[in-house]
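To start, the structure itself, in structure tokens.
Every protein chain of the complex appears in place save one, which is left out.
Order of writing sets the chain letters: A, B and C. Residues in each chain are counted from 1.
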Amino acid sequence: MSATTYVEAVRQGLWEEMTRDEDVFVLGEDVGVYGGAFKVTAGFLDQFGEERVLDTPLCESAIVGAAIGAALMGMRPVAEMQFADFISCAFDQITNFAAKCRYRWGAGVPLVIRGPSGGGIHGGPFHSQNPEMYFVHTPGLKVVAPSTAYDAKGLIKSAVRDEDPVLFFEHKYLYRRVKEELPSEEFLVPIGKADVKRTGGDISVVTYGAMVHNALEAAEVLAGDGVELEVVDLRTLVPLDKATVLESVKKTGKVILLHEDTRTGGFAGELAAVIAEEVFEYLDGPVMRITAPDTPIPYSPPLEEFFLPKTSDVIRVARHLAAY
Amino acid sequence: MSATTYVEAVRQGLWEEMTRDEDVFVLGEDVGVYGGAFKVTAGFLDQFGEERVLDTPLCESAIVGAAIGAALMGMRPVAEMQFADFISCAFDQITNFAAKCRYRWGAGVPLVIRGPSGGGIHGGPFHSQNPEMYFVHTPGLKVVAPSTAYDAKGLIKSAVRDEDPVLFFEHKYLYRRVKEELPSEEFLVPIGKADVKRTGGDISVVTYGAMVHNALEAAEVLAGDGVELEVVDLRTLVPLDKATVLESVKKTGKVILLHEDTRTGGFAGELAAVIAEEVFEYLDGPVMRITAPDTPIPYSPPLEEFFLPKTSDVIRVARHLAAY
Amino acid sequence: MLPDKKVCRDMLYYMKLSREIETRIERKLYRQGKIVGGVYVGRGQEAISVGSSIQLEQNDCICPSHRDMGAFLIRGLSAREVLAQYMGKKTGVTRGKEANMHMGDMRHNIVAFVSMLADTVPVAAGIALAYKMRRQRNVVLCYFGDGATSRGDWHEGLNLAAVQKVPVVFLCNNNQYAYSTPLDKQMPIQDISLRALGYAMPGVTVDGNDVLAVHEATREAVELARNGGGPSLIECKTFRMTGHSAHDDARYVPKELFEEWSRKDPILRWETRLIRDKVMSEGEVRRMATRITQEVDQAVSLAENDPLPDPKETLEGVYADQSIEAPLAFAASFFSPDRWR
Partner (left out) sequence: MLPDKKVCRDMLYYMKLSREIETRIERKLYRQGKIVGGVYVGRGQEAISVGSSIQLEQNDCICPSHRDMGAFLIRGLSAREVLAQYMGKKTGVTRGKEANMHMGDMRHNIVAFVSMLADTVPVAAGIALAYKMRRQRNVVLCYFGDGATSRGDWHEGLNLAAVQKVPVVFLCNNNQYAYSTPLDKQMPIQDISLRALGYAMPGVTVDGNDVLAVHEATREAVELARNGGGPSLIECKTFRMTGHSAHDDARYVPKELFEEWSRKDPILRWETRLIRDKVMSEGEVRRMATRITQEVDQAVSLAENDPLPDPKETLEGVYADQSIEAPLAFAASFFSPDRWR
């Protein structure tokens, strides 16, 4: 058996769900004939036919709106945003329509919106964004951001089966850089469960998405110095697996909150609040954030490189905390 | 001299700015003949004429887009969202166009987007929202949320003069409930400066908007018990006046973060992170958040009442912290 | 030619029932402070939602807007549920979660309006898409006003529906105002149906105060849609015989327009026609009115006595999985379930 890439894992997960349940269908720009800008739906048109693999016009708001309508009728639409950045154009439908239906009038909207997010590929300000917080802050939505092929496959399958709208942010930097052998039998990864990707007793690094790999790299380096990082991969941002995060912080007493998204109003703030409120007594040092700065994502390599949080940042901050 | 209401203060501020500078103009739905749904631009059409008081079609995205275009040419548009909730329809233009122009290519967009936000008037899920965080999390925007008539007037004037896009969230619950005598001479309130609305040595309450008044009420009650709250009114969320917040927390060692907006991903998280990172050593108790729960804003009075944070919450949490 | 007698009578009934309920809400309950939120009524426009939705089949679906009371009633909501909705009662269509016209119930295939106008347009396209995928011979009626057509979602929704050729009928009530904004500040054209050309779909303008004209235009459009012919746009010219909402005195509307249009009242017209064509006698019409008054009296008193929702319901129903509420909810250990009292 050979290793499966992250992007292929998403593809397989969707494929399996479409095979399992006729109500599942995909829609978006260029998802059919072209198989999607990143080939997540390559081969789907041939396998599932034009009715279940819909090439739409260029209209993110209507793509999501139509997905909502179909979901209200019990279908299981999976809408692709060609780049996650373009989700801004569907913001209103997602936050006001999809998110609030169940609460307002009891109508479930089992809908997945997925797409490639994140930087590191020189995409510039409009092909590199991490839009998760806009949705984390909207009650009624679930937000998922896997870091490995296994999680990507298991979580996309759970997302399709979820009764509520799920925002599924794939990290395009990982698409072909991350791979692993996947079980041949079917598996799911539950939404709402974090995963401790490495255990360690000194400092907790709570993170998600591409930054999980930076945290793991840093942990490897620091282990050489005798500093043991525990790497908590959230996998799901909403609903947050508070128990796993708090347990880790209680154990280590020190915590780094790490994400690629920009700083002010980023998820690290939410985590800091939960930690400072609920396990304040266990803290042995300041709660440290490592994030991108508060700027749009620049294009030119030296700028983008400077913008993205990196392994060396984790190492530097961890050393500071270890000595605290 | 008689007291000026909050809504009248906004009106006066805009009026003065339009009188001062010909490039200032207002646009939006029903701002002309009708004078705005909340009468913020009442009388403007007669005074300034049709060209500077534009009744637009019902199209928030184009209202903001057109304002951006005019601002690029050096005009000073002030766009009204009839209810702040509808800003969702202009989300893309605001976060991708207005916010990023200067950074991407050096073009300033001196634009104000203002509107009534907040609950407490039985407006239901779509006429009560607090959408500030979507913009707090977008670098390039400034976000203002005044709590008094004085601040509302001084800040709207500063917003109009600002070289960058300013989101100006008025709180409609305060429109006619809050009033005070305003100086007869011109005054400005700078963007980016918090205001300590009440000093006290025991617990800092950091808040903004309508909740400032709940904090002040709570402080009054608690003073009777010998617990002194310091009420920090942020007034501006971005750029954050970190110095004032941290100074207060250093002094009191205990802090309540209070807002009407929902909890997860709310501004209290950002504040908690800043505090837990930068003045950790000064903390004598957990950092406590008081916010709305993570639900849409319900309509029926008992539900809405339950949803909104209230003075009694502040009192209860403050007593707990005082005893900590 | 008139539709069959029952339909003719039903149309009168639902128009009159709508008017009675809305009059009660706007002129009585609202003024008595029993309706705490905003009130928008469809006075003078009743023919539109009634003439169209009366002909739907059970599994068809509607996406009503904020002046379509008749459509809700025809789809099966009771006067009491509607009144309780307005009063924020637990027995209201949304159990107090939502205000006024934001009523939805998938058991009746009624999709709740969201305030952001035209948002239901692409959603209606999606519902129709589901019908098409499942080979159901059903249709969606999607309602909106003239102002809503200026929004991007309106355009995106019509275009998507047209490209996918799905069974949806778009029904515009052109009442010539959007809040205080008259049509000529809303769009540079007079007939909204003109825009159908841009989506290669049939587009017609009808007299929206003539329930028969609405009925006939909808019948054709529904038939086309049901038979796989794709979407249509129907513009119903009408007039908003009130302010935008109960707090708006509409002083920006020239008085003559109200006078002119009150002469075109759709209910009066239909009554006269039914009597003239001997579908109903004057006595029958009078008895219908009496019956409606009684029905609404009764519904009002039931709704008034209905309970408000329990404050704790605030936290319920955000997700299907109820266990999620707890971790996401407010104030952790400090949350007191009694705080409302």
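Definition applied: a residue touches a chain if its C-beta (ideal position, glycine included) is under 8 Å from a C-beta of that chain, and two chains touch if they have at least 3 such contacts.
Quantities reported herein were computed from a predicted structural model and do not represent experimental measurements.
From the options A:G13, A:G69 or A:P125, the residue with contact to the unseen chain in the full assembly is A:P125.
Which of C:R195, C:H215, C:R240 or C:K264 touches the hidden chain is settled by the complete complex: it is C:R195. Although one chain is hidden here, its contacts on subunit B can still be listed: residues 25, 51-52, 54, 56-57, 59, 61-75, 77, 92-93, 96-97, 100-108, 139-140, 142, 163-164, 192, 238-240, 242, 277-278.
Counting the whole complex, the residues of subunit A in touch with the unshown chain are 29-30, 33-34, 37, 55-62, 82-83, 85-86, 88-89, 122-127, 263-264, 288-296, 298-303, 305-307, 309-310, 312-313, 316-317, 320.
By the touch definition given at the top, subunit C reaches the unshown chain through residues 150-156, 159-160, 162-163, 165, 184-189, 194-195, 197-201.
One rule holds in what follows: only the chains that are shown with their structure count from here on.
On a Cα centroid basis, the chain most remote from subunit B in this structure is C.
Located most centrally within the structure is B, per distance between chain CA means and the overall CA mean.
Subunit C has its Cα centroid 39 Å from the Cα centroid of subunit A.
With centres taken as mean Cα positions, subunit B sits 30 Å from subunit A. Multi-chain contact residues, meaning those touching two or more other chains, occur in subunit B at positions 85, 88-89, 125-126, 264, 288-289, 294-296, 298. In subunit C, the positions touching at least two other chains are 94, 97-98, 102, 114-116, 152-153, 318, 328.
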